[in-house]
Each structure stands twice: as C-alpha cells, then as structure tokens.
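What follows is a single structure, written as structure tokens, with notes after it.
Here's a slice of the assembly, chains where they normally sit.
Chain nomenclature is as follows: A, B and C, assigned in order of appearance, with residue numbering initiated at 1 for each chain independently.
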Amino acid sequence: MSKALVSIVMGSDSDLDIMREAAAALEGFGIGYEIDVTSAHRSPERTAEYAQKAASRGVRVIIAGAGGAAHLAGVIAAHTWLPVLGVPIQSKLHGLDSLLSTAQMPGGIPVGTLAIGEAGAKNAALLATAILATSDETIRQKLEDFRRKQSEAVLAVKLPK
Amino acid sequence: MSKALVSIVMGSDSDLDIMREAAAALEGFGIGYEIDVTSAHRSPERTAEYAQKAASRGVRVIIAGAGGAAHLAGVIAAHTWLPVLGVPIQSKLHGLDSLLSTAQMPGGIPVGTLAIGEAGAKNAALLATAILATSDETIRQKLEDFRRKQSEAVLAVKLPK
Amino acid sequence: MSKALVSIVMGSDSDLDIMREAAAALEGFGIGYEIDVTSAHRSPERTAEYAQKAASRGVRVIIAGAGGAAHLAGVIAAHTWLPVLGVPIQSKLHGLDSLLSTAQMPGGIPVGTLAIGEAGAKNAALLATAILATSDETIRQKLEDFRRKQSEAVLAVKLPK
C-alpha cells in the first residue's frame, strides 16, 4: 500500500467493526492509511506521541473513533495541528454521549465531528478524501467520480412492487 | 483582501453575530474569505448554485452555520465535493436540534460538524485553516504559532485571590 | 391505478418497509399515488426537479420519509408550494434526530411532521387524504366512513380474560 496519508485510530478494538467502514472507503480511493488502537485514557502517553508525530510521518488527516465519554478525537487534536475528524461510536446512550463528547469542543481546538456509527466512519473517510482533494487533482477527480456514481445509483433504484 | 479560500455562509443574517467568530479567526491568519447569507429553504436554487460554483471560484473549504432543522451544511455538501464544515446555531432547543440536524448525515455526503454557537464558529475557521495548512507551509507555520501562543496564554493565566 | 394525487418519496430504499404504510392507507381510499426514492443529499438535482414539477404533474400532496439528519421533506418543501408532510424514520437515536430535523423548520417553509416510523407513515397518508377531502366530496365521505369504522373497531375490542 502507498504511504499513509490518513491515520485511523480508535479507543478499543471493539470499535473495529465500525471503523472498518472508514478504511474501506479510503481503499476505494486508493488512499494510503494506517489503522491503530490507542486510548485517550488507558494509553495517554502513546496517544499524545502518536498525535505529535503524525504530521512528520506524512499523515495529512487523522480520523478518531470512540464511544461514551469519547475524548480520543479531542485529545489527539490537542497534540497536533492536523485536521482531526471524530466518529462518535454508539454505547449505552446510543451514542448521544459520544456525539456530545466529540462535538462540543471548546474554542481553540477543533474536531470535525461526523455522524454516530458506521455512517460517520464512512463519511470521515470521505471528508478526509475531500481534504486531500483540495491539493491533489487525482484524488479530486476520483472523488467527483464517486459522487457522480453515487447519484446515479440513487437514480437507478427500482422499488419492488 | 486576498482571494477567498474559505466561504462562510449562514441561513439568516440573524446568525451573523455568531458567524463573525469564524471570519475573525480567518482574518487572524490572513486567509481570504467570502461571507454571505443563503438559505437552504428560502433560496434553494441560489444555495445550490453557490455550492456548485465554489470550487471553480477558488474556494477550498465551505463553512455553513444554521439553526433549528439546520439543513444548510448538508444541502451545500450535496452540491460540492469540497470539504464542508457545519456550525449548529442555538435555537429553541438550545442547539440540540441544530447539532443533530447537522451531524447525523447519511453515509455518502460528509459534513464535519463543530460545536454549537460561537465556539463552533471559531473552530470551523481553525479547522479550515488546518485543512489549508495540509498543503500550504506558510499557513501551517501560522497555525503552529497560533497553537503555541494559545497554550502559552493558558499557562500565563493567574487566578485572582 | 388512477392519476397520482399524492407523491410518496423516501431517502433510501431501506425506508420502504415503513413508507409502505402510507401507500397501503392511500390504496384503502382508492387514491392514486406515486412512490419513489430520491435523496436530498445523494441526488439533490433530481430531488429539486421532482419537487418543482410535482404540482404540474397533478400531484396535490407530497409525503417524504427520511432518517437521521432528515432533510428530505425540508428540501422538497423548499422547491414547491404544495403541502409537504414529513415522516421521521428511526435511526441510531431512535428517531429523535429525524423528528427534530423534520419538524424544526424555519419560518417561511412549512413541513407538517407526523410521528416517528410506521404510525407516522400511516398518518401522513391519512392527513393527505384529509387535505384532498377539503375539496373532494367522495374522498371526504370515504374518510368519514374510515373514521367511523375505526371508532367502532375500538369499541368492539374484547380483552382476553
């Protein structure tokens, strides 16, 4: 695989089924990515170091998925200037806690939050792709193709009688 | 002002006090921006056209602020491949409706959602800056300076006795 | 089937099981309808065109079902003067997000919102029927019959011992 431009991290390997949606979407665009588990709470030094070194490794966007008091995206954003995208993962309160913990960041440290769960993981990858596309013609072209095909797929739906 | 790299739109001029936070942050980085009112509901053709032409005008990121059943960011995202950042603006339900309407997008069309209100508007500008910084050394340097000064400001706080 | 007076649209074919309740209720009154999938986000031009042309095709009421950041009813209402009825479809947050995204429309573009899920889909059809009944004696008579029978059915319920 090509060099990792996008980093996908999650707080626990139990989040993997959901975060695979992000990986699959990036693969569809041929965008290199790395994927790892690191916890804001149980491995904080490693999380800080991971975030601090991501830019110098060539990563351009970080996607972080976590549930409950979902601090992972915010903690990573605290340690890097890179764009950080947060995916709230459903938990006891169906992800309402995860969504609020990810989105309600204080002024100064931004996290771009996507929807709860699988749709959010997929969209995080699509937004990362759009970010890369702002300075990469090839990716932009692939993204425009994807969007056109996606529209065509909706137009082609036939409802069963 | 230099060419607009960021477009700030809002659903109503009553949202201006909040969205000015985004403009002010971009000005702090010397990043050119345009700012306008367009409604997903009351001027839908203009909103669609605005979104469709933004990339060719040179815009690289769109920030959309709206309240209530806040569709503006989602509708703009539907009409452009550019990264779209949504700012939920507080309303009757304190912005919970605006946050859910902005964040809970279906798979396929991403919106990166920030916090409700002023903090979210400021952070949308900071995230747009980070996106630009992924391909612009000068902006990256300014963003790292900003982040360092922001940390130093926290360290310098003296609580009154 | 007779000419379509009611248009039923949904954002995804995964919503069909719920929206069939609307179709079934209209069939019970012998009211012609069309049913289709169109997405506010993934096929926005088609959605706009669909809404713009509905009145001239003879449609008198549009029913739109969608979930999550449910923009479909609002986007359709933005493109037509016809009465638009929204059905929030349950999702990660059990439809609370869908309900708020459908109901909390800004002043100027109305959407009449029904309950979350199957009950809402059925009631959207009943409200469309009532709208048609305001200018059609035959439909009004059928609706009054339906209501009377519905009452009688409640009166006839026998609880098991």
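Odds and ends about this structure:
Keep this in mind: a contact is a pair of C-beta atoms (placed from the backbone, for glycine too) under 8 Å apart; a residue touches a chain by one contact, two chains touch by 3 or more.
All values reported here derive from a predicted model rather than from experimental measurement.
The copy number for the entire complex in this file, given 3 shown chains of one sequence, is 8.
By definition in this document, only the chains that are shown with their structure count from here on.
Between chain A and chain C, the centres computed from C-alpha atoms are 35 Å apart. Mean C-alpha positions place chain B and chain C at a centre distance of 34 Å. Taking each chain's centre as the mean of its C-alpha atoms, chain A lies 18 Å from chain B.
Each of residues 39, 42, 45, 68-69, 92-93 in chain C touches at least two other chains. Against chain B, the residues of chain A that register as touching in their complex are 21, 60-61, 81-83, 85, 99, 103-116, 118-119, 122-124, 126-127, 130-135, 140, 143-144, 147, 150. If you check the complex, the residues on chain B that touch chain C are 11-12, 39-42, 44-45, 48, 67-69, 71, 74-75, 77-79, 91-93, 96-97, 100-106, 108-109. By the touch criterion stated above, chain C contacts chain A in their complex at residues 13, 16, 35-39, 42-43, 45-46, 68-69, 92-94.
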